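Of the protein chains in this complex, all but one are displayed in their positions.
Chain nomenclature is as follows: A and B, assigned in order of appearance, with residue numbering initiated at 1 for each chain independently.
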Amino acid sequence: MEISGFHRIRGKMEKNTGMEKTKTVGYNVLSLFGFLFVWTFVSWLMQSPFFPSPWLVFKAFIDLLIEGDIEDVKLGMHVVQSLLRIFGGFGAACLLGIPLGLLMGLYPRVYDSTKAIIEPVRFIPPVAWIPLVIVLLIGFSRFVFVIWLGAFFPIFIGTLLSVRGVNPLHVDVPKSFGASRMYIVRKIIIPSVLPDIFTSMRVGLGIAWECIMAAEMIGGERVGIGIMILKYAQLIRMEVIIVGIVIIGLIGFCLNEIFILVEKRVFRWKEIVSI
Amino acid sequence: MERDSFNLGEDMKKELVDVAASKSFNSMSILEDIKFKLHENEFLVIVGPSGCGKTTMANLLAGLLKPTSGHITMNGEEVDPKVHNISIVFQEPSCIPWRTLWDDITMGLQIKGADKKTIEKRGKEVIKLVGLDGFEKYFPKQISGGMKQRVAIARAYATDPDFLIMDEPFGHLDAQTRYLMQIEIMRIWEKEKKTVVFITNNIEEAVYLATRIIVFSKLPARIKGEYEINLPRPRDLTSLEFLKARAEITEQCEVVG
Partner (left out) sequence: MVSAHTDRIKSVGFNVLSLAVFVFLWALIARWQASPFFASPQQIASGFVQMVTEGDSEGIGLGLHLWKSIIRVFSGFGAACVLGIPGGLFLGLFPWVYNRTRIIIEPVRFISPIAWIPVAIVLLVGFIRYVFVIWVASFFPIFITTLWSVRQVNPININVAKVAGASRLFIIRKIVIPSILPSIAGGMRVSLGISWMCIVAAEMIGGEMVGIGRLILKSAMVARMDLVVVGMLTIGVLGFCLNEVFIRVEKRLFRWRSAVSIG
């Protein structure tokens, strides 16, 4: 229907943004399939036990899920064990790291004086602690300790830095009204540092996830994703290894995404700077 | 110069704050022997070049800093935020990011222990005063710079302070918003007469707003001059008297030392 008095001289009509998103998702799916296709093709070319096809990997995945591995430990059990260990250690790291970080942040003198002890210890990779831990501790506590080591420092340092990052203006406002120190800590400092603490928790969780793998591989337990992968490495069953690797990647990704989602909801007021 | 439209008369003479202080940081002298008195209901503007210690003066008046020597007293006591009711509007937008505008504006009242009814009533009054009604549930990240400063002003007025300090509150706003805010400040001041100490480096702004102007020198800051402005409000930026006042103060500021 022609509308008189209205005539577009130039410019295409922009499709609405819904289309753009669908296009991106579509392309992503396409590249995924492309990738799988290339993989299948290459593995067919190579015909080597070292290069299983996607189909074999999938079969192995189902097998592990339903029947379990050579020792009849099901995939689910492996995952649950690994996760339990992580949350034990991670929880301990938060419980110690956050209060200590807050304390050292509010009283920087203490931190400055004890840096000589903290810094070198901080740089010892948690993995290096593993043999020590193997000798000194048994079972579940082994893992909790190693993971605690891994997660503690990012959380501690992150919390400490976040206290320093509090905008002094936000402290001056209640101060000018005569607010007590308690009020300022409760109502200004804590809400200020919460987002950064969350971020460092997310980082700590990521590191914890890495440590658990190493700890399980060196440690010598029976159950756990790391162990599972190692078991099959010794049997040169690549498909299972790949299943393991993919699961590790997926879990790590999901944990990270959950954290980000929570952050977005709880901290709606924050101007988002995403990495 | 014509008489002002409202008769300040005897009120002008009532002394509220007595300032006679110096301030230095780590042996670097910022304010040297600053002496003046703040009178009730006056709009005192402190003018000086950038970085001459005006913000330090503001913080001293608010009791956030203590003078190195001398005193700043109100009713005989050193100004202390826990004892006195003083409000300050900072140069940078100082909205607390995780609080809604309503929570932010009523923060002073909350800290000072006002009861719920007073907070409700006063909060509503003050939001209307600065023209932000309807925006109570907004977060600072959703509003403009000018609006953020209006929040700070509302927050400062909410506690019904003995006197208000405004430290270059329009410095970070664009020129147009700045003009609008100057008019707003005058409107607000006419409605709720308060004692105001206003700090700026903009002489035109000073002449537009002030009943009295004190001129600070460069670092270390000393009082270079003092002026009384009695022009009728709202002031005409192009009137002869306005331009004369502005020219004289500008000349004094530009004199070296």
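What we mean here is this: a contact is a pair of C-beta atoms (placed from the backbone, for glycine too) under 8 Å apart; a residue touches a chain by one contact, two chains touch by 3 or more.
Note that the coordinates shown come from a computational prediction; the quantities given were computed from them, not determined experimentally.
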Sole residue of B:26, B:50, B:176 or B:238 that reaches the chain not shown, by the stated touch rule: B:26
Residues of chain A in contact with the chain not shown: 24, 27-32, 35, 50, 112-117, 119-132, 134-136, 157, 161, 209-210, 213-214, 217-218, 226, 229-230, 232-233, 236, 238, 241, 244-246, 248-250, 252-253, 256, 275
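Criterion: only the chains that are shown with their structure count from here on.
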Between chain A and chain B, centroid-to-centroid distance (C-alpha), Å: 49
Complex interface listing, chain B residues touching chain A: 62-64, 80-84, 86-88, 90, 92, 94, 96-99, 107-108, 111-112, 139-141, 155, 159
Interfacial residue positions of chain A with respect to chain B in the complex: 169-170, 172-179, 183, 188, 191, 267-271
